[in-house]
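Removed from the display is one protein chain of the complex; every other protein chain stays in position.
Moving on, here comes chain A:
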Amino acid sequence: MSQARQLTFSIFRYDPQDPNDKPQMVRYVITETPGMTVFIALNQLRDTQDPSLQFDFVCRAGICGSCAMVINGKPTLACRTLTANLPTAEIRLMPLPGFELIGDLSVNTGKFMRELAERLQLWLQPNDTDMDIHRIEAPMAPEEAAKLYELERCVECGVCVSACATKQMRDTFVGAVGLMKIARFELDSRDSRSSEDFYHVIGNQDGVFGCMTLLGCQDACPKDLPHMQQIAYLRRKMAISVTNL
């Protein structure tokens, strides 16, 4: 058996609450173990080398979307990145750009997502307001339910936002996450909002017409969501609805 690799992690360190601190890259060396993920490596570093290192993990199973960071230049989920799959033993970790930095690799995606949800009203607004929970539910086409679930798999990790060139130039751009969610509610037959209603929210430079279609979102999305198709669909929908206005 070959000897275990020595991995060198170059990690972005900065504490924005410490007025004397300056951003820097710090190098750490650890021995790779079988099945090691960036989650395992970072915890090992914190437990054995530097207890002040900040990062966010919750489910550590690729489900909760907490741990997105930039690994060797690419934004992705750290918990399911196996070190063995990285090309070299030199690994660079940076916090996700486009979000408020809490410290080191920890960013405030939660605040961003909540504000986005409030701004775009990302919740179901049902047609039928008098719900009777004691009676048989309204039927839904099985295919529609399946399609909705496909669009709903977004975990709000923020990867699409950090991979988006439009977002870098236009801070108010809703990003692929916002558009995907609008597409999800637009598709839902239970939602009372019309295309015109959605047009008022995303029919502008901050919405579908701002997207430069570079599609970093689709390339980087850890859930393989169909961003390209949905953005194109929404654009067409919005273009048609504006002619009806």
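As a convention for this text, contacts are C-beta pairs under 8 Å (C-beta built on N, C-alpha and C of every residue); 3 or more make two chains touch, one makes a residue touch a chain; residues count from 1.
One rule holds for everything that comes next: contacts and distances are computed from a predicted model.
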Study note, to complete from the structure: Complex minus one chain; that chain's UniProt name from "Spermidine/putrescine import ATP-binding protein PotA", "NADH-quinone oxidoreductase subunit NuoE", "Metalloprotease TldD" or "succinate dehydrogenase" is "succinate dehydrogenase"
**Study point:** Residue, one of A:Glu152, A:Asp197 or A:Asp219, that touches the chain absent here
**Key:** A:Glu152
Check your understanding: Which one touches the absent chain: A:Gln3, A:Ser52 or A:Thr88?
Key -> A:Ser52
Revision key, fill the gap. Chain A positions in touch with the non-displayed chain are 15, 17-18, 34-35, 37, 46-47, 51-54, 56-66, 80, 82, 102-103, 106, 109-111, 113-114, 117-118, 121-124, 126, 128, 131, 133-142, 144-146, 148-149, 152-153, 155-156, 188, 190
